[in-house]
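What follows is one structure encoded as structure tokens, with my remarks underneath.
Then we have chain A:
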Amino acid sequence: MTFHSLKTLGLAAMLAGTVALPAWAETTLTAVMQAPLRSLDPHLSTAQIVRTHGFMVFETLLGMDEDYQPQPQMADYVVSDDMLTYTLTLRDGLMWHDGTPVTAEDCVASLMRWSQRDGSAQTMMEYVDSIEATSDSELVIHMKSPFGPVLELLAKPSPIPAFMMPKRLADTPVGEQIPEIIGSGPFKFVADEYRPGDQAVYVKNEDYVPREEPASWTAGAKVVNVDRVVWQAMPDMQTSINAIQSGDVDLIEQVTIDLLPLLAMNEEVETGILNPLGAQVTGRFNHRLPPFDDPQIRKAVMYALDQETIMQTAIGNSEYYQLCPSIYGCEVPLASDVGAEYLEGSAEDRMAKAQELLAASDYDGTPVLMMQPTDLTVLTTQPIVAAERMREAGFAVEVASMDWSTLQSRKNGWQPVDEGGWNFFFTYWGVAGIWNPLVHSLINGSGDDNTWAGWPVNARMEELRADYLTAGTLDEQKEIAEEIQQIAWDDSFYFNAGEFKSVAAWRTELQDIQSGPITLFWGVDK
Partner candidate 1 sequence: MTVSQSGQPVLSVRDLRVATMGRRPAEILKGLTFDIAPGETLCLVGESGSGKSVTSLVTMDLLPRGELQVTAGRAELNGEDIITAPPARNKALRGAEMAMIFQEPMTALNPVLTIGLQMDEIYRAHTRMRGPDRKAAAIAAFESVNLPDPPRIYDSYPHQLSGGQRQRVMIAMALALKPKLLIADEPTTALDVTTQKQILELIRKLQDEMNTAVLFITHDMGVVVDIADRVCVMRHGEVVETGTTEEVLSAPREQYTRDLLAAVPALTPRPARAQEAPEHVLELVEVNKVFEFRSALSKLMRRPGHRVQAVSDVSFRLDRGRTLGIVGESGSGKSTVARCVLRLEDPTSGAILVNGHDIAPLEGQTALAPARRAVQMIFQDPNRSLNPRLTTGDSLVEGALNAGEPRAEALARAGELLEVVGLPRDALSRYPHQFSGGQRQRIAIARALMMSPDVIVADEAVSALDVSVQAQVLDLLAEVQARRNLAVLFITHDLRVAAQICDDVMVMRRGEVVEFGPAGQVLANPQHAYTCALLEAAPGRDWDFAKGRRVTEPA
Partner candidate 2 sequence: MLTYFLRRLLMAIPVMFFVAVFVFLLLRLTPGDPAQAIAGDQASLDQLEAIRDSLGLNDPLSVQFLTWIGNMAQGDFGRSLISDRPVLEMIGQRLGPTVALALVAMAMTLMIALPMGVLAAWRHGGMTDRLVMAVSVIGFSVPIFVIGYVLIGVFAVNLRWFPVQGYKALADGIGPFAHRIFLPGLALASIYIALISRMTRASMLEVLREDYVRTARAKGLPEGIVLFRHALRNAAIPILTVIGTGFAMMISGVVVTETVFNIPGLGRLVVDAVLARDYPLIQAIILLTAGTYVLINLLIDLSYALTDPRIRYQ
């Protein structure tokens, strides 16, 4: 046999191989997620990627539809007229991934675990008398007194959704991670192929029975049309863009907006907003340390900072950011224009006002320590822009760069700056994490050590927050929410720097991509 004929033979074999493959190949959807998945316990982490992971594998008793309404998902619900008894009935055919049936007892254990982890669930538990399983498929929540948002909390997609898991896992103590990822959701987690920080693999749960209703956010039918979903972490956005163009990946959850023009010319790649809620950038004062223990000085900052510059620098393309005064997000039911005076007028006018305010204040020139994360791209620019504006207003500002992990832990301390404290930093919140006074962490006015970093103190705010929980109607809620917003502005709890939307990119082979408060992998077809 000559070399030539050998080569031909090889080529033929190769061709045969490529022809034969697609016949029984499974469809795999490869996605680059915004952050690498490093931990798996969805009750333990408030990170968005873990939440997204949670909705792959786990389910919630109730789902939330695109109108922000709780809808039945694992269970149908009945609320007593006195608003004191919630009866939830599990639907048929629910199975855990290990093959055992889902019982009400599992769900009670899961709710108990969840309520220890989630902030607003903890508040709810103060109103709850008992949660018990009355049969294999029915559980009942008895309230001590009426509490408005029970259903909303069971359905909420953020920050810690009420995911259900088998009792044996739900009994895992609070600080520990569950040893196995067993849920009842439409995807099964493939533990063997999981590489923390790099790759997570999910396969279609063949035993999953979707609901009848059409899919809407986390409610309705979760119909899976792909066999495998692979999440791939890519530390470099350029790499991700190259990869989607070459077809190595099908979806990028969050594209850096400046780089969108790179994809614009590619007809095989589509871009768009999958999460309509977006995220709000917030600049937080440390109310316990000078100079920001003085409301007058905080107010000077409120005038000095400029949503437009911050957003323009961070996002660039105005299509994908929004400026609005609402502390709940620009497009949610509670959105309002109250307090807009801090944003009105030209940037120059506001700067003049800021300078005036600062000059009139007791500010003694102490440098403001602004924390800046170096490794979290969405938050690196704001401190720089803000520092420039604050300096112009008359502040001395020191920008302290650190990695995100250091920043997160440093923010929890309130010791003086030279002992490792801080004055100001930026972070961002998925709108689902701030969309009402119940879930909103930044408006806590109790000043307790345990509250989220910043520790503002405002008694009126606390009254309003308590009132909100018992408010009956949406109008009533709205009214309270607006007053809260006014106080948050007036007392300068924090600076709302505006809202941006994450832009996803996907290859045109993907059809029927769902939009949702998180990225959803059901419904989509390849």
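Selection rule: all candidates are chains of the complex that A comes from, given by their letters.
Quick note on the criterion: a contact is a pair of C-beta atoms (placed from the backbone, for glycine too) under 8 Å apart; a residue touches a chain by one contact, two chains touch by 3 or more; residues count from 1.
Model, not experiment: these values are computed from the prediction.
Picking from 1 or 2, the partner of chain A by touch in this complex is candidate 2. Note for the complex: chain A touches candidate 2 at residues 36, 38-41, 44-47, 50, 117, 119, 159, 173-177, 179, 194-199, 233-236, 238-239, 242-243, 246, 248, 375, 403-406, 408-410, 412, 420, 427, 429, 433, 441, 449-452.
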